[in-house]
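Once you've had a glance at the structure underneath, I'll fire off some questions.
The complex is shown incomplete by one protein chain, all other protein chains being positioned as in the whole.
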Amino acid sequence: MTEMTETASGWLSPEELESLRGRMPILYVDAVPVRVDDTGTVTHVGLLLRIAPDGTVSRALVSGRVLYHERVRDALLRHLEKDLGPVALPNLPPSPAPFTVAEYFPTPGVTPYHDPRQHAVSLAFIVPVRGDCRPRQDALDLVWFTPEEAASPMVQQEMTGGHGVLLKQALAHVGRLP
Amino acid sequence: MTEMTETASGWLSPEELESLRGRMPILYVDAVPVRVDDTGTVTHVGLLLRIAPDGTVSRALVSGRVLYHERVRDALLRHLEKDLGPVALPNLPPSPAPFTVAEYFPTPGVTPYHDPRQHAVSLAFIVPVRGDCRPRQDALDLVWFTPEEAASPMVQQEMTGGHGVLLKQALAHVGRLP
Amino acid sequence: MTEMTETASGWLSPEELESLRGRMPILYVDAVPVRVDDTGTVTHVGLLLRIAPDGTVSRALVSGRVLYHERVRDALLRHLEKDLGPVALPNLPPSPAPFTVAEYFPTPGVTPYHDPRQHAVSLAFIVPVRGDCRPRQDALDLVWFTPEEAASPMVQQEMTGGHGVLLKQALAHVGRLP
Partner (left out) sequence: MTEMTETASGWLSPEELESLRGRMPILYVDAVPVRVDDTGTVTHVGLLLRIAPDGTVSRALVSGRVLYHERVRDALLRHLEKDLGPVALPNLPPSPAPFTVAEYFPTPGVTPYHDPRQHAVSLAFIVPVRGDCRPRQDALDLVWFTPEEAASPMVQQEMTGGHGVLLKQALAHVGRLP
């Protein structure tokens, strides 16, 4: 999960946030962007192509931190707009309940999710998007995969920190796990 | 729940269907049409104004039978188009799991749901609609209510067979039960 | 899915049920028996070893038909007792919503689920069981698998009609898909 401009919020300096990451769980959201047909069936899953600080290339879901005094669904919309651009037209789910909760631990192996920087607890949502996606910021590209491609070993091994498992859980939730 | 033209499907004559209603559970879908804002928050719930065979006026959710060899989501789309018209632009949920299951028993009191004609088991979904709704067939009108209005005693008492309870469950599911 | 003694219910003769299977969707329940630890984490999944009418051996989930005037949770309990014995002590979920809906079509390929005999729509539930399981009737044995074993190709290929996919969806739902 890549952190961006949350210091712009003014509530926590980068140093303060850094200090907290090792002392309390940080609340995140993960979004799985999908294309659906007229009946709501998921036809494609969108993955971001990212370059991590250490230069390695990976595919990732949309994710980011929930800020102080920000509703979860506002955080979800903010991160979707940040990563997919302003005309993606995401259909946020009407229910506040995530389809799963991904617990990223700094210690590998406690859960399927891992984030060496922090203990992050992420509410994960599946979000149909209807418009054009134009990745911004540190995302190089957004590629749409069929469910079969998304669950394939080739795509799975390009995802890190447990995003591959989270993606398969999303496919299972919508009845499209191959 | 009002039955319409399923005999057009050719699989069951009206007499055969009538005979079956008292001998096995019949599969239905219920849809709660909603308006949502940009963040997915439900702002309004749509209720149909219906006149029952005995002349009484009531408000109802969209509902109907699932046909042989018809997918649940195809049945959902068919009944939404039948009741809301062809340009309602419903966003069917990507997950096949209903938010609840309403079991309509011919005997009152077994569950909160009641259908004197049959034992119907209905998969209930919340469906955001983006377009114009133009009720057709036996529906006189479609009226949008705020969550507060929808849960009010006045609207609740105009709903029969347990649709009022189902509506409150839908509001609870989207975090809008007053 | 194996049909047993539902004619004992007296509502439908075997001939009537046979005739209906090709003309309307039949309501089923599927149960995934699991063992959980103190924190609710799934540690094992229980699969039945069955011999199908044609003599082939396969592993299966607990499943069966919902009868007329029977609540879904009563059907679930009845089929669990039938397949796991009277002292399995299943903890049925408090919510009536299934974790997914499996649509078994007589035509292969419409959905991941297939039943050559009929169009069955099954509400699928994950059910922790605390007691001793003593398979009865046509089940030869019940074997407990770890999530990793259950999702392995060896076990998956012993499941038919889409039960392997349904099992993986259940593992994903409880956060244990490898």
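Which chain is which? They are A, B and C, in the order written, and residues in each are numbered from 1.
Here, a contact is a pair of C-beta atoms (placed from the backbone, for glycine too) under 8 Å apart; a residue touches a chain by one contact, two chains touch by 3 or more.
Here the structure is a predicted model, which means the values were calculated and not measured.
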From C:41, C:56 or C:107, residue that would touch the chain that is not displayed: C:41
Which residue of C:28, C:68 or C:99 touches the chain not shown here: C:99
Chain not shown, touching residues in chain C: 34, 36, 38-42, 71, 73-74, 76-77, 91-97, 99, 126, 128, 173-175
Contact footprint on chain A, counting only the chain that is left out: 11-12, 16, 20, 22-27, 66-72, 95-101, 103, 105-107, 110-111, 119, 121, 123
In chain B, positions touching the absent partner: 100, 111-112, 165, 168-169, 171-173, 175, 177
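Just so we're on the same page, only the chains that are shown with their structure count from here on.
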Copy-to-copy rotation for chain B and chain C - C-alpha atoms, rounded to a multiple of 5°: 180
Interface numbering overlap (same over half, different under half) for chain A and chain B: same
Farthest-lying chain, centroid of Cα atoms versus that of chain B: A
Rounded Å distance, chain A centre to chain B centre (Cα mean): 34
Whole-Å separation of chain centres (CA-atom averages), chain B against chain C: 28
Residue list for chain B, restricted to those that touch at least two other chains: 71, 95-97, 99
